[in-house]
Structure formats: structure tokens, C-alpha cells
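Written out below as C-alpha cells is the structure these notes cover.
Complex shown without one protein chain; remaining protein chains in place.
The first chain written gets the first letter, and so on, giving A and B; residue counts start at 1 in each chain.
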Amino acid sequence: MKIEVDIKPTEQILARYPAQPRFLISVMQDIQLGYRYLPREALERVAGALGVPLARVYGVATFYKAFSLTPRGERELRICTGTACHIRGAPLILHELQTRLGIKPGQTTEDLVFSLEAVNCVGACALAPVVVVNDVAHGNVSVTGVRRLIRTPKTPKTPKGKDVGADN
Amino acid sequence: METVRYDSVDDFGSHVKRLKASGLARRRRVLVCCGTGCLAGGARGVAEAFAAQLDRSRQAELNLVVKRTGCHGFCEKGPLVVLMPRGTFYKGVKPEHVSQIIERSIVGDDVIEELLYVEPGSGKPVAGYGEIEFYARQTRVAMRNIGHIDPADIDDYLLRDGYAALAKTLSTMTPEDVLSTIEKARLRGRGGGGFDAGRKWRSCKRAAGEKRYVIANGDEGDPGAFMDRSIMEGDPHGVLEGMVIGAYALESHEGYIYVRQEYPLAVEHLQRAIDDARARNLLGDNILGSNFSFDIEISRGGGAFVCGESSALMRSVEGKVGEPRAKYVHATDKGLWDQPTVLNNVETWVTVPRIIEQGAEWFAGLGTEGSKGTKAFSLVGKVKNTGLVEVEMGTTLREIIFGPGGGMLEEGERGRFKAVQTGGPSGGCLPAAQLDLPVDFDTLTRAGSMMGSGGMIVMDHSTCMVDVARYFLSFLVDESCGKCVPCREGLFQMYQIVSRICEGEGTAGDLDQIDDLSRAILVGSLCALGKSGPNPVLSTLQHFRDEYRAHINERRCPAGVCKALITYRVVNEACDGCGACLKACASSAILGTPKKGDTFNIDEAKCDRCGACVTVCKRGAIAVG
Partner (left out) sequence: MEQTGPSSFNITINGRRVEAARGEVVLQVARRAGIQIPTLCDHPAVEAFGSCRLCMVEVTKEEWKGWKGLMTACLYPVAQGLIIETDSESVHHVRRNVLDLLLARCPDSELIRRLAAEYGVTRTSFVQRENPDLCILCGLCTRVCETAATSAITTTRRGHDREVGTPWGGPPPDCIGCLGCAHVCPTGHITFEDKGLTRTIWGREFELQRCSDCGKPLPLTRDQVDFLARRQQLDPSYLSRCADCQRRSVAQTMGRIARWHQLGLVQEEAEVAQ
């Protein structure tokens, strides 16, 4: 399904910066924030506006983790895989979310609700393990407690009416 | 906060005097920590409750101000509220506690026991900030302001002698005076390299070029480190002041603060500080009427650990991919846009105003012969008190971990100290035998680790050191820029070997191959990411070789971590059949009849070793081994 990309927000973003190659990353960050990914049409416009060859724009887009060339979900779940989080159980949390959502890190659910990512240390090490949902950090997350974060109105309950994601 | 602009150093001086003498300055302070850690714990609600219940007139009535501060560094105990000047320290504060705090500790003179921090050693609650071991044993220089000021309020910074060092610099010192002060202080960079800052500045000063640039490295990519985040969030003006002073010494007029993408709050606070400093003429054209001009721009990272490396960082500022350059040509000669550039870590910059104010001798009087001053560490992992600890160089690892750290987190055999990892992915793991090592750049390097940016991760016997090595290798493989063969291919192959060992498929020749390949990566890589990449493996091999041997020769993981080498089973004698494990298992590997403990069983083939069952079992009826 080819979605029409509204180029206006890209123009507005470009208007905020001088038309110089050095603002490429900043412009792309704003576009990522606005569209939840980097649409090709937007990057083609950026290449022309800043005077950067398209291939280089594409190279930068694929080099940095902040950028995604495919749409990310409404709820971006970022599991911190920093050392402190690692030794306090982050791999288990990641595994749990992978299994429950049926996607791997870097992927988005088909309904575009959830994106999963294993990210570098977010700097909240004292609260390890940490999961960041959009911009909100959740600390001391447990394998069972993390299910709270992926609850939607559609999450099924167990036959007895008890919520599968009950915190222990 | 007033709108005022300082046209001269005298202007500045008299305003600060007025501020300090004012009623506002002498009010009591209610400090609500709003650093990233406390925010994750719900601090926003607490701050809002205070704002709602103590409006401006009530604050004036009670002769106090309510401030949202940056990170105190004791995040695990948050949300934190500190009442000054008394120093009453409340932990784990929730919005519902706020009215009580106001009634009993602000209007009244009481302390609320349930909210007090309990010292793990004595078991006794501690009322005062200054008496808490975690803080009492610290020497805060770089972090001196964090937690005491509202980072969005420049007047708070001024009340703690903020920008006094800058005023002193511009009115009484020449650029050469500043340079020689930093040289005499023997300040070494706090970002990991530990290079002498004075020497770096001096080389840049001597280099030929049209412009000079000054950069603050706020990339803090080492997992487990969050000192720079706290400094940028909690004391942004401190960073700015240091940079202006440095720029003055170097005759640079353009500066950048590179903040990693994962720290949006730091970007916000730094930008606010830049705007406020500009408005007051502490930044920009003709600073304080001195004819010296310097301005700062923030550059956000795109999510790449390699951009913590200075040449890669500079490429990123230039809008390119973060590929490092060989260091044969120093950045001080050809750095940002091929111009002479000084890049220093955020923690280094924030120390500069302190040195100017208190003098080089004062700074050189702290620390050891080779490493002067103090260092901020992020002490995390299996310790009771995780958080930010700043101590004089030369303090031992033991003193840090068992002093402010409060000792090991868990009891019993598994909770015993096993190793402390320092220096992030470039560093190494030190065992119990090295606990009395004084923390110092050279001592740690000689011991096979390194200071790095200050991450200090404490591990106990539930940690598998081979798994730790694999973890760091996986991190580096993910973060390698891919430009050079030894790092890109070499670290990848090392990761394959160590992974195989973790999966019980290690072979006799593996340890020799690791040694040989490590040597090639160490000397062959283009930048420090690659060059220091083998360190975690080499240091764990050096101190925990037996663990590797157990994995390879016996297909056994002594710590019970490596999934392929452990099994989970139900201890039927202890099981009461509650079924919590069955519900928790995402792989449907557990079967059993409710209430019948002897029927519960884990299907090894389906079991993912995720550990969810262990977490929920209240009877300890799941054994891992």
C-alpha cells in the first residue's frame, strides 16, 4: 500500500535551518520525530535543499540508530541493554516482549501499534532494568510486570477474568 | 528570575551581591529531584503536588522556595526530596506524602520516619543529607551543584558562585594565565583517554588555522555510565562556564556541545541555559563587556556509540557518518572542519571553573601523583546503593563499593562480590584480589582495566564472566562503524568464538585463537573502539580463566547463566501447586494440576530459560542449574 507522504512538514523543518550540509543530521532527527520514520520523498527533498547527494543522505540515514526507514509504532518500546540492565535481567525482558509481541528488535507489529528496540544505555542505571516507552522511562521492570506496558484495550484476559499481566 | 543584562564584570558582580543579600536567597529550600531517574520513579507527580499545595504566596508566607533540581545521583531511592538548610532527606516520596511533608517537616519541625533513608550497615534511619554515608564519603567537585539548584534558573547557579570564575578570568587573567593554570593543575581528561588537558589546549593554541573550535563531548556511550547526563541535566551552566573560560584561553569563538540522542532532557536544559546565558551577556558577543566573543551550539547525536570517539564525533557535527580518522594527525591540528579543535568531556569542562576559582594548587593537592583531583563514578550493578559517587582519585575500589556503595546487594553465596567492571566496553573486570587498588588512571590501566568515563559495575556470583565478555563483544559489534577490517571483522569473529563457548560448543583451540586475534585487533584497529575491544575478553580470561575452562571442557556454566548450559526444573517437594509459574511462562513449557505440587513439571525442550517462573515463584520451588 503506497501511502501519500505529506511533504509540508518537511518544508517547515527545512525552513528552520540554514541550507548547509552540516545540518543534515538535525534535519533528519526532526523529520524522524514528526513522521515516526524517514520517508523517501522527505529525504529526496532534504538532499536537494541542503546540497547533499542523495546517496550520502541515505548513507547517514542507515548509519545512525535514531533513524528508521520504515514507520515505527505508536508505542516505541526501547529496552535498555546497558551493562547494569544486562546483569539485572534485561535479556529476559527483551525475550518476553519479543515472544508476546511476535516481533524482533527493530521491527514493528503489523497494526503499527508497537515497535521494539534494544537500545544502548539510557543513563538510568540505578533503576535497572529499564524500558522506555516513547519518552517515558520505566524502572525496575520485571519480566511479568513488563506486560503492563503492552496492554491495549484488546489484550485478552485469562478465562477466570484475571489479567495475565498481573504484577507479582 | 529577572531580566537583566551585564554590560561589564562590575555589573555582574553587583547583581550577584544583590541576589545573595536578597530575601529570596535566604529562604528555606524544598528541593524535589527531577532527574531522569527520579522522573522514572514518579517525581513529576511529587513536584506537581508541591506546586499545587505551595503556591507563591504560601511559599512567601513560609519563607521558602520550591525547586525542581537535577539528579542527586541516588536514583534507586527516588523520588527524592531534600529540605534545606536542615538537610532532611526523604526517599521514595509519593504525591500522597506531600501534604504530610508540608505539615510535619515544613510548617512543623518534625521528621517523617517512614520516608527516611535507612543505612544498610547500621539498619538505622538517617535524617540528614550530610550524615548519609553515600554522600558523606564523597568529595563533590564536578557534581557540586547537582541536586542543589534548579537547572532552569540561572540565579540559582549565581547564588552558588556561578560565573564568578568567568568574571575573574575576563577581568584579571590573560589567555596565557588560564592556560598555565590548567597546566599546573594537571587536569586529565575525564572522558576516558585521561590525556592531560593543559597539554591538549597548548597544542591547539600553537597550531596554525583560521579558526579554533571548542567541543564538549556529552556522548556518554558507555553503558552503565550516567555522570555526564546528570551534569548536563543538573548543572548545565557549569558546562557552559567551563567552555567559555577554555575558549578564552584558546582564542576560540565557536563551541559545540555534542549530546547523545538518548538524552533529550539534557538537550532541553542545556538549550535553556544557553538562551539564558546569552540574554545576560555571559555568552555571545562581547561577553561582560570584555571584547571577547564566544557562542555555543548544541549538536545532537544520531545514536552511535562510536561518535563518542573524538574524530567520529567531529564528523557527526559536520553532518556526516561517524567514521573515525587515524590519530596520526591530531584534532588539535586538524579537527572540526580541519581546523584546530579542543574536545573535552563534559565532566572535564565543569571542573574548569572550580580550578580557576580555587586555584591550580588546590586541585593538584587532591588525588594521587599521576591523577589529580576527583572523579565521578556511576556505581551500579549488584550494590545496595547504586548511584553517582564522586571521590578523590586514589580512593580504593573497596572504599567506594563498600563505603558509599553500601556493600553487596544480595545475601548468601551468590551475593558475594565477584568482579567490578570499569571503563565500559573498553575496560576490564577486576576480581576481589584487586579491591584494594587505588582508583587512578594509570593504576587501573596497569591492572588490565581502565578508568574510562567512570562506569563502575559491580558483579556478584550470579554473573557469568564469559557471558559478560560476550555481552561487551556484542555491544561493540553492533557499534563498530565498519571502516577497518580488524574491528569490523575481528570483533565479529571474536564474538562468534565466545558465543560458541557460552553455548557449550567451545573447543580446545579457542583460547589460543582469542589471544592471537586479540593481539591483531589491538594493534591493527583504526580507533580506540576497536583497539580496546578485546579488553573485556582479555581481562576476564586473565582473572577468570577457570570459568572459561568450565564452559569449554565441562559444558558447565558455574554462575548458572548461559542458557544452553542450564536447566530449569521444579522442586516438587517445595511446590504448592499455585500455578503462578504456569501462567508466567510464555512458552507454555510448564504443566501441572492446580494445587497438586507434585504434578508440576517443566518441559526442557520448550523451556526458554527466560526466568519468569523463578521471578513469580513464592516458594523458591524452581531450581536453576
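Quick notes on this one:
We take it that a contact is a pair of C-beta atoms (placed from the backbone, for glycine too) under 8 Å apart; a residue touches a chain by one contact, two chains touch by 3 or more.
Values in this document were obtained by computation on a predicted structure and should not be read as measured data.
Within the full complex, the residue among B:Gly162, B:Gly406, B:Pro486 or B:Gly611 touching the omitted chain is B:Pro486. In the complete complex, the hidden chain is touched by one of B:Ser99, B:Thr174 or B:Gln513, namely B:Gln513.
Shown as candidates are B:Gly407, B:Gly504 or B:Gly524; the residue that touches the absent chain is B:Gly524.
Of the candidate positions B:Ala326, B:Ala433 or B:Ala508, contact with the unshown chain belongs to B:Ala326.
Panel shows chain A; residues 40, 53-59, 62-63, 69 of it touch the chain omitted from the view. Mapped onto chain B, the footprint of the missing chain covers residues 208, 304, 306, 321, 325-326, 328-330, 333, 477-486, 488-490, 492-493, 496, 513, 516-517, 519-521, 523-526.
Following the convention adopted for this analysis, only the chains that are shown with their structure count from here on.
Residues 36-37, 39-41, 74-76, 220-226, 229, 261-264, 299-305, 316-322, 378, 380-382, 386-387, 421, 424, 455, 457, 459, 463, 468, 471-472, 475, 479, 481, 580, 583-584, 586-587, 608, 610-612, 615-616 of chain B are the ones touching chain A in the complex.
In the complex of the two chains, the chain A residues touching chain B come out as 21-26, 28-29, 52, 56, 59-60, 63-67, 81-89, 92, 95-96, 99-100, 119-128, 130, 135-139, 142-144, 158, 164, 168.
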